[in-house]
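Apart from one protein chain that is not included, each protein chain of the complex appears where it belongs.
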Amino acid sequence: MKRTTSSFEVNGTRISAEFDTRTTLLDFLREHLDLTGTKKGCNHGQCGACTVMIDGQRSLACLTLAALCDGRSITTIEGLANGDKLHPVQKALIEHDGFQCGYCTSGQIMSAVAMAKEPWGESDDEVREAMSGNLCRCGAYPNIVAAVQEARAKIAKEQPDA
Amino acid sequence: MTEQTRVIGKPVSRIDGVLKTTGGAHYSGDRKSSDGALLHGVLVKSTVAAGYIAGFDTAEAKQMPGFVRFLSYEDGDLIYRIDAPNDDSFVVNEQRTPFIDNQVHFVGQHIGLALAETLEVAEAAAAAILVEYEEDSRHIALDDEDSDLDKPDASGTGEALQVHRGDFDEGLADADVSVSATYTTPVEHHNPIEPSATTAVWDGDRLTVYDATQGNVNDRNYLAAGTGLAKDQVRVLNPFIGGGFGCKGYAWPHSLIAAAAARATGRPVRLVLSRSDMYTSCGHRPQTRQSITLAAKSDGTFTALKHETLSHRSPIGDHMEPCGMPSMVLYDCPNLVVTHSNRVLNRPSPTPMRGPGEASGAFALESAVDELAEKLGIDPVELRKRNASQMDPRNSRPWSTFNHPECLDRGAERIGWSRRKSPGQWREGNELVGLGVATTYYPAYRSPAAARVTLFPDETAKVEISVQDIGTGLYTILAQMVAEKLGLEAADVAVEIGDTDLPEGPLAGGSMTTASVSGGVAAACDALQEKRAQASGDEAISAEAGSEESLGFGGDNDMGKSFLSFGAIFAEVRVDKDFGIVRIPRLVGVFDAGKILNPKTARSQMIGGMIFGVGMAMLEETFVDPESGRFINPSLGEYYVPVNADIHDIDVEFIDEPDYDFNPFGARGIGELGTVGTAPAIANAVYNATGIRVRDLPIRLDDLM
Partner (left out) sequence: MREFELVRAASVADAAKSLAANEDAKLIAGGTNLVDLMKEGVETPGTLIDINAISGLRDVTMSDDGGLMIGALASNSAVAWHPDVQEHFPMISQAILAGATTQIRNMASMGGNLLQKNRCFYYPEENARCNKREPGSGCDAIEGINRMCAVLGTSEHCIAANPSDLCLPLRALDAIVHVEGTNGQRAIPIEKLHKLPGDTPYDEVDLRHDEMITAIEVPPSPIARNSHYRKLRDRTSYAFALVSVAAAIGVEDGIISEVRLAVGGVGTVPWRDEEAEAAMVGQPATQEAFSAGAAIIFRETKAYSGNGFKIDLAKRAIVRVLSELSGDAK
């Protein structure tokens, strides 16, 4: 089996591992690190359920070969809350009922957190477009938009420079 | 008649919200695997639509390091026969025992399973297994007259499918105006974001299965039959399910294949379906062609209605899409003909999908009502109110609550129906604007359910039922029910569900879970209260009770009433005059679904249901390759479900009139009610905007150019 060695950071923890070159970041997180909060919905970059942050940019773990993450820093849903203190996006999603089955939710949250730092405009339509890479088959979209808007405002207030 | 409630009816946030927003909710494919105990399974699927497997070439797969085993019909004894499955212990939509023989009935049939130490190797091995076939003639097209045609008497829920009431020809002769048209809907797929996944673990002669199922008891019974175990030797766990919409409702072969593989290898086996597997492994909404004739007097009174449906099933499945249902219940029409025919095709097996029959059927009927309104010159809201069935036309029983006209009136007000203009007359810049309406409805079903409730000395409680929360909010609703009955807060109630070792409840389908568990939970709480009065308060006390009642199936019951939820959907659409692109700035839904137990989660469910309808109206189609019979867009990139940018303002109102005849909390189901009328409301709005009547879903821009 063709293998490779890589080291990268996951939620602040340094990981060095040897693995099959074919392993995607998604499978590495789920199968090797038991970080199953990042979900596999389509495995082809078409649903957004596997959205994670790579060096602060939202990315699809299913289309990322783990070997290409060498030296990078990855944040998953498990690394978002500060202990018991939920991230404003997590809180807003619960408050606005921005999920039903919960399977796309990790990806929605990672996207929303990243989106708050991207140069999108302020309107609901901008949020809808910016969040269109994350499918929700339960149809929580209007609630997701409401939650993202509330969380964005809160983040901007707390971290005016961010 | 509304009883004062303290916790019920309040917008409580989901009690599983923290787990679901932190990655802590574990779904069936999330069982720990880093210890190396698990084997990974990947399906090998047939690539021809009809024929026989002549042989497998597994040489390349076998030399892959980490490859463990390939299973197929050649290991036939692995799985016990399930040929006579509908013996009440379980329901399947595909009756064939997996791997029973070498016959192939459709493209995508499971013909083998590659097992390996890692997922990467299992996937590579499955792809490397070569299959030789002896092909047989295949039947692919809905109008293939060489294939068998069934005319089933009854649907899966017991509704009569071939109905003749009064004298249709006489009714037609009496009419002043009539419309006749044919409507079609394509194959659609549920596409929950969580693919079906099974992790099977054997411990001696006991089998534990983590399965993404909407019906764990049904699944357990299926697995017991297929493994030759007693039901109490099998435990199915499904505390979280990533959506289902019907495709995880009945049991499907992959679950049994995973269980058999775990037994054959002596190792836990995980089988997660790929997205493309999801298109052929667990059903779809079948294609339909529906012909409707609707006739009325000049005052709008319906005199005759004929609704004929042609759909399809697989050679090894029995699902029939009951499209004629709305024509049987929504309107008073003395002369009615409803027929259903099912073509046997070499396509995968269909299964119920959110609003099965009702959604496709309502698209046809509610479009026809709109066409008739136009021809009569009567406002479509008014025409519906004039003909709304005051009693259940199937048996002349009164509806348990009846607010169909009120739903229409309130929806009309909320959408601003008075703004509506004649077709094609409302222009704003490059856009044509239109409003449309359709009635929505869904039968109210109820199945037996038991529950166990425990009260602890610290005044917290626990409720235990086998049932599953597929995203509807059942965790929270159960906590509210128990809190209401025991005088606690919802936060004080722990909810344990998703485990067949707990008191048994129904599958999450037919919008019936909440209504079904109500009886058992209420009875258990009542029994607990009696014990509580005599208890010291120092020890936990527990009570278990159940409701054996089934209600609503086939419209039959001994209560002298019929149970059905009505509603009205209104749509505003804006259509680009050159490009035909449709935008839906606003949808309004007004629903009469009994008492709303949690307006927050209920609103979400209605919104979600309506968005499902937007997909049906505007986007969704599984293309069937006419030559090979293959579904050729089996992905989320080529099969379009709505994205966030497709959805704008969605407005939901509930009538909120409790239906205490139906269950102690007065609730009827809401899971499918939002979906059923949405596609026709949009199609009718598109007609109002453009003057173009689209009778074939989905509505695409080229229909409107």
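Should a chain be cited, it is by its letter among A and B, assigned in written order, with residues numbered from 1 in that chain.
Operating definition for what follows: a contact is a pair of C-beta atoms (placed from the backbone, for glycine too) under 8 Å apart; a residue touches a chain by one contact, two chains touch by 3 or more.
Note that the structure is a prediction, hence the values are computed from the model and not measured.
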Touch as defined at the start, partner being the missing chain; which of B:Glu572, B:Asp592, B:Asp646 or B:Asp659 qualifies? B:Asp646
For the full complex, which residue in B:Ala127, B:Ala173 or B:Ala491 touches the chain that was left out? B:Ala127
Hidden-chain contact residue, picked from the options A:Asp34, A:Glu95 or A:Glu129: A:Glu129
Hey, which chain B residues sit against the chain that's not shown? 47, 120, 123-124, 127, 430, 578-581, 583, 618-619, 623, 625-628, 630, 632-633, 637-638, 640, 642-646, 700-702, 705
By the contact criterion defined above, which parts of chain A meet the unshown chain? Give residue numbers in ascending order. 1-2, 4, 20-22, 24, 43-45, 48, 51, 57-60, 63-65, 67-68, 70, 111, 114-115, 118-119, 128-130, 132-133
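One rule holds for everything that comes next: only the chains that are shown with their structure count from here on.
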Distance from chain B to chain A - Cα centre to Cα centre, in angstrom: 29
Parts of chain A lying in touch with chain B, wherever the complex brings them together: 1, 20, 22-23, 27, 30-47, 49, 76-78, 80-81, 86, 90, 93-95, 97, 99-106, 109, 125, 127-129, 131-132, 134-145
Chain B to chain A touching residues, read off their complex: 13-14, 16-27, 29-30, 32-34, 65-66, 118-121, 124, 190-195, 240-243, 245, 272, 274-275, 470-473, 600-601, 603-605, 607-612, 635-637, 641-645, 647-650
